[in-house]
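The complex is shown incomplete by one protein chain, all other protein chains being positioned as in the whole.
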């Protein structure tokens, strides 16, 4: 099951500079909680690190853990954002989920976080 | 006939965050009220939900209901926006209709709503 | 209802030469006989005329007549081919139907005719 | 000859909302006043209607009327903008002309109008 | 588990003609038997039916059943071909599997069958 | 009016070799003989010269001469082929006309000639 | 040799409006002053005319005059901007040079001018 | 150093069928033996296995071993083909190397093998 | 001036195999002998070497030597083929010249050679 404890971090090597890190995972899949059918999409994560960066391999395992889990699009993207914000405390973060067509329609969900 | 009663909603799972939901329906068809000929296009709906989100399957049925109905491009897009705003009371919403060429010209109509 | 009597013809202006005529109709729509849901696709018709060519406007009306009719992909393409062969008696003809995704899969059906 | 009297209008069905109407005509052709050679291009018209919208078929005839008329690129785009502004009194309008290469160079002219 | 008993058929509506049916499933996923990591790819099935056609929804369920099953690329494609040939006894069939990059390399496997 | 006397030729500089010359004219326009509306398309001419090559500028003028002339697609392409064959006596020639959509359908006509 | 005296002008036909004129010349070539090897690129010129517009044919000849002249990328773009500003006194101008790869790297230089 | 001993094999799971296996490695790099500069390209390997298939990870290591080795394009592709043929004894094999531009030109080398 | 003495060769490292070498030079330019205006295009050379391969740098210099030379498209391509055949005595060779639009038309010339 998807769990933010799967996420590992490393120290931001350039904490004095606000720079942008983007990871794009085009092989995301989860399960529709209504129909039990698989959903497919791309998850884009873009952030300005503060003290911590997310380790790539652990991010892969975290996203893979959604494979057999039921979740709505709107919920998935917000939940991934919440988990990453809790683990990384970034200065800024955006998570975008672009999902493949269902019933002839495709959907994109975009959620932002900014440290106050 | 297209009727906003076809639209069903579910509770916004993350109402504390302003995040963007986009649904793109490339299989839209209606009928030209002047010539009786079918029109084809793509409808893009993008919104920031307040308390309610539109349920995808009901949105599909709502858009399909235009299939044999006569309506001008300018009217269609504004009417879809009006219906969705009434049903969802979103914080913000944009509806775009991109229609395939007629007489060698293609047309795009874009209408916005922002809660005051 | 789709009916080959909708198809009109004109005399092939260059019957002494085997040349290829292709018409592509990307705005084809019919109805799934199982679910009642609309199907969308592109119909490509390519032929070598013998004595008759199909008149474009009548071809448009013929294809539009499938709009509210239920038919399976495999049947649709073979039926369009049969109708056009009966009306035109071409030297050769190919009909291709490329349909948009349903359940995450898209389908293409290709049927040929050659005068014996 | 191109003449703004060819342009017909209909009443804006949603005058209380500022929404954007775009028509793209990729089959524009006129004649170079210097060489007598045909010019080809795409005319894009984007506007926010006030009381009137331009009727599509009349717009097509208006643009077709440039077919055998000599005019420079810079003049064409400004003249189309002036004609449409006079006929529609829009809240805002942009006309873009993208012309195909002549002498290895292609040109784009963009002119805006905003009601004061 | 993937099982050819999931595949349902319907009678070929035009058995007198050799015509080509193609289904493309871009949302295929299985599991690498070595690493336990998910694999992703597109499965293309193209065939000339004899007496039977494969029912689309059952094909979707058959392909989805590989979701949590371990199999090598070379094996997967040949196994899908074998299952479909057993169930459909087609006149001809090709199965292609195009897999997304692993270790910087992407792979495509193509297997054919022809009734003797 | 389009007239094969507009076509000028020059001597094939390499008559001992069968090589292929292709000219593509994407700015072709004529007039629909039924509706009086302009048609637009691309004309591709490909040939193996025997003793004569067509001079490019004269080919441009020849094709431009269709600008205000009414002709059906099927006729246009065969007529251009006939004119070029008469003037050049090529070893082989193909003329293709790809026309922009009318009534939602686009058409391509392909005609070949081979010296016997 | 490239010389701003090659540039000819004509009177801006719509001086009361700030509108944008863009010319794109994808067939630019000059010579590397270090290696003597030819350089290739695209020059884009975008400006808001004041009293004068640049005549297209003269612009072509002006740009062609760099053909056998040695100049660095950084210098070329600034020099073209300086020449055009001197001749046209535009309200605003941007010149962009996009050059093809040398040593596996490609370069783009962008320089702006605004009348004070 | 590149060495065919790096290549590992596994038994062809479907030796009774002639099917095609393709691996594409877009991250190939070697060194130009003349200039010492790095070369970059894509290596495509397509084969019909007999008794043995190449193991993907070992293929990656084999190709990576060219990283700091000097070799001409023409030689590289033939050498990779020779090595793979020796190790796999395939029924058929094609190796293609597509290299990025050097001095404004890009090169592709294609070599085939068929068991006699 | 373009001169086949500029072409240097090296020994074919794999003369026992018929393999294909392709070089693509997208930065070709010459001068129109009629108008004195520059022409631009891409030259593709594909051959099966016998005893000799063409050295890449010398090929670049040979093609660059056309820079200020007047030649018709039809002549250019045949002449490049003749020069390369004389210098390399290949088993097979094809030269293709694809030229950018002049007067709205673009041209491609393709010439082949096969050792008898």
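Here the chain labels run A, B, C, D, E, F, G, H and I in written order, and each chain numbers its own residues starting at 1.
Please note the rule applied: a residue touches a chain if its C-beta (ideal position, glycine included) is under 8 Å from a C-beta of that chain, and two chains touch if they have at least 3 such contacts.
Remember, it's a predicted structure, so these values are computed and weren't measured experimentally.
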item	value
Neighbouring shown chains of the undisplayed chain, as defined at the top	A, E, G, H
Among H:9, H:29 or H:89, residue touching the chain not depicted	H:29
Footprint left on subunit G by the chain that the document does not show	72, 74-75, 77-78, 102-112
Residues of subunit E in contact with the chain not shown	40, 100-101, 104
For subunit A, the residues touching the chain missing from this view	12-14, 17-27, 49, 53, 56-57, 59-60
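One rule holds for everything that comes next: only the chains that are shown with their structure count from here on.
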item	value
Contact distance in steps, from subunit C to subunit F	1
Selected interface, A-B versus D-I, where C-beta contact pairs are more numerous	A-B
Label of the chain whose CA centroid is most distant from the centroid of subunit A	F
For subunit H paired with subunit I, centre-to-centre distance based on mean C-alpha positions, whole Å	28
Multi-chain contact sites of subunit H, meaning residues that touch two or more partners	104
Those chain pairs that satisfy the touch definition	A-B, A-C, A-E, B-C, B-D, B-F, C-E, C-F, D-F, D-G, D-I, E-H, F-I, G-H, G-I, H-I
